[in-house]
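Missing here: one protein chain of the complex. Every other protein chain is in place.
We call the chains A and B, going by the order they appear; numbering starts again at 1 in every chain.
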Amino acid sequence: MSVLATIATQALELAQEPLTAADEKGIAGAAGAGMAYGLAAIGPGIGIGYLVGQAVQAMARQPESAGTVRTTMFLGIAFTEALALIGFVVFILLKFA
Amino acid sequence: MLHALLLAAEEGGAEEAASNPILPTMNELFWGAIAFGVMYFLLAYVLLPPVQRARNDRAATIQANKDAAESARAKAVSATAEVSDQLAGVRAETVTMLEQARAEAEAERQRLVSRADREVQAMKDLVESEIATEREEALATMRPQVADLAVGAASKMTGRQVDLAAVRPLVDRYLDNPN
Partner (left out) sequence: MIGLEYPPIENLVEWPNYFGGDSFWALNKIGLISLLAMAIPAAVFLFSKKELVPRGMQNMAESTVEFVENQVILPAIGRDGLRYLPLLLSLFLFVFIGNLFEVIPTFQMPANARMANPMLLALIVWVVFIAVGVKHHGLTYFKDIVWPPGVPVGLRWFVGLIELITVFFIRPFSLAVRLFANMLAGHILLVTFGVLCIAVFTAGLIIVLLPLTFGMLVALTAFEIFVSFLQAFVFALLTAVYIDSSLHPAH
């Protein structure tokens, strides 16, 4: 947000001056940040949905093994979610670093 | 709004150059390492062993109690079996005694009844024989008179003399068989 604020204020104050290299990097970073997180969330979203659905099916078929299935499900979610989280870290890096 | 944005921009811009929100800082690493190290050594060597000992003691106590209860139950089961065995024996004995008593009573009854029957029969025989002798006597005394009366009555009605000796078998037959 601070980058956007910088851009906004500078754009207001120095409307006639051309954008500097830092400003262009900020704009590209903000746009890229949104893209990075949005794209990174697609795959893990599908993956976690499929994974949990299958786990629920397994638990419904064999309720006695629900504990094992739940543990394995959390493990799988942790692995799948890592991709989305790396996307989130990239978002933070592009946006703020 | 604009003023606030300006302020935010100034603040953000000033600090942004110095730091990256992702990289770890030295002092946080230092204190985290101290905290985790102390925690691991406290848990591993000071705090966890008593808790584990308490849990093991509890498990042992529960196991011992369970074993004691199990053995007590087994003992109770065997005692119950013993008592029921005894009970069955007593019951069988009672049944045999009862059977015996019943048989004895039956025999006694049979004996008494047959004796009474015999006595009654003897008395009846006696009485019957007495009656028969009485009757014989009565018939014997009655017979000549009846013959006489019959002969007399016949003589009167016919007007002639009826021979007594001739009539006698007739009268006897009649008296012996009145019908």
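Note that in this section a contact is a pair of C-beta atoms (placed from the backbone, for glycine too) under 8 Å apart; a residue touches a chain by one contact, two chains touch by 3 or more.
From a predicted model like this one, the values you see are computed outputs, not experimental measurements.
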{"item": "Interface residues of subunit B (partner: the chain not displayed)", "value": "1, 4-5, 8, 11-12, 15-16, 19, 21-36, 38-40, 42-44, 47-48, 50-55, 57-58, 61"}
{"item": "Positions on subunit A contacted by the hidden chain, ascending", "value": "1-2, 67-68, 71, 74-75, 77-79, 81-82, 85-86, 88-89, 92, 95-96"}
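Just so we're on the same page, only the chains that are shown with their structure count from here on.
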{"item": "For the subunit A and subunit B complex, residues of the former touching the latter", "value": "1-3, 5-6, 8-9, 12, 89, 92-93, 96-97"}
{"item": "Partner subunit A, residues of subunit B touching it in the complex", "value": "2, 5-6, 8-9, 11-13, 16, 20-22"}
